[in-house]
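The other protein chains are all here in position, but one chain of the complex has been omitted.
Chain IDs A and B follow the sequence of writing; residue 1 opens each chain.
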Amino acid sequence: MSKTVPAVAPVAKSVEVPAAVRDAIAQLQMEYVHAIDNDELERWPQFFTEKCLYQIMPRADYDQKRLIGVWFCDNRGMLEDRVSSIREVNVYEPHVYRHVIGPTEILEMKDGVCRAQTSYLVVRTMHDGEMHVFSAGRYVDEIVMEGDTARFKKRMVVTDSWRYDTLVVIPI
Amino acid sequence: MSKTVPAVAPVAKSVEVPAAVRDAIAQLQMEYVHAIDNDELERWPQFFTEKCLYQIMPRADYDQKRLIGVWFCDNRGMLEDRVSSIREVNVYEPHVYRHVIGPTEILEMKDGVCRAQTSYLVVRTMHDGEMHVFSAGRYVDEIVMEGDTARFKKRMVVTDSWRYDTLVVIPI
Partner (left out) sequence: MSKTVPAVAPVAKSVEVPAAVRDAIAQLQMEYVHAIDNDELERWPQFFTEKCLYQIMPRADYDQKRLIGVWFCDNRGMLEDRVSSIREVNVYEPHVYRHVIGPTEILEMKDGVCRAQTSYLVVRTMHDGEMHVFSAGRYVDEIVMEGDTARFKKRMVVTDSWRYDTLVVIPI
């Protein structure tokens, strides 16, 4: 954790992004969490481009560039398979998530790819009604426009904790 | 939980709403939670139309359309009575809420009524300083404009958990 303190730490400049793109990104971030939380999982793969990357990994691994992660999907078909097995197999203890996300910070816009980060908290509610903080962290995303629609080319779910409940069944 | 997975799950299109209405709705959502959390409960009924519906109900009941709920108020006078009894009777163990809300998703705009949903988390802090996640869920709203002001014609508080602490005293 010890670092050299820079003489002058810069305040980041807000990245120039057309208003329509900014709105589409905000819409994407919002629909993504609503679809998961409100049991519309079938919509989840559609938030990604056909060829894509979805990973969940602890922050320590992300910082050390050990980008393996707990989940790894690199195309939309894998995401759809995930949804099918959640719907069909359904052996896990039923539970639901509730995400609350903060505002999205756009870090860079380059060659039509927007890098962005968004903080999230997830509260999980179990079948017996018990609630607990299940995950806290941030999304580190690469987003592209396909027509009027913003989609994730890459979504890294970087979790603050390295501990995972036995199984992350539902995507974060 | 098992459902037929649709061949192509659609990505919802953002609903067309005038910017002024969108801003008024965002302002309403924000003031609503700030008024409750910052002990300005007297403002709470003013966020609703004269004839209105305010209900708190568990998600399972909402999904099954058993729309009875824990709280039921169908006009502003009932909301005002609630506030009066909180202020006057005051037998409960003192506590405060802190809501954090996500962005509001506008689902439909029809005949001047805007249907919208917003995720929320509430942390409750007790008199002894202890904090816990008290409620997680979403608001499902019908909002109308009265002049420049957006008001709830209907606010369903759909809680992820079916368990309620002995008494929900303060509105969510």
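By definition in this document, a contact is a pair of C-beta atoms (placed from the backbone, for glycine too) under 8 Å apart; a residue touches a chain by one contact, two chains touch by 3 or more.
Source: prediction; values computed, not measured.
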For the full complex, which residue in B:S14, B:N75 or B:T125 touches the chain that was left out?
B:T125
Among B:V15, B:A60, B:M78 or B:V100, which residue is in touch with the absent chain?
B:V100
Who touches the missing chain here, B:H34, B:R66 or B:R163?
B:H34
Touching residues on chain A - with respect to the absent chain
1-3, 5-6, 8-12, 14, 59, 100-103, 105, 117, 119-121, 133, 135-138, 160-163
Hidden partner sits against chain B at residues 23-24, 26-27, 29-31, 33-34, 37-40, 42-47, 80, 83-84, 86-88, 90, 94, 96, 98-101, 121, 123, 125, 128-133, 149
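As a working rule, only the chains that are shown with their structure count from here on.
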After a C-alpha superposition of chain A on chain B, what does the rotation angle come to, in degrees rounded to the nearest 5?
120
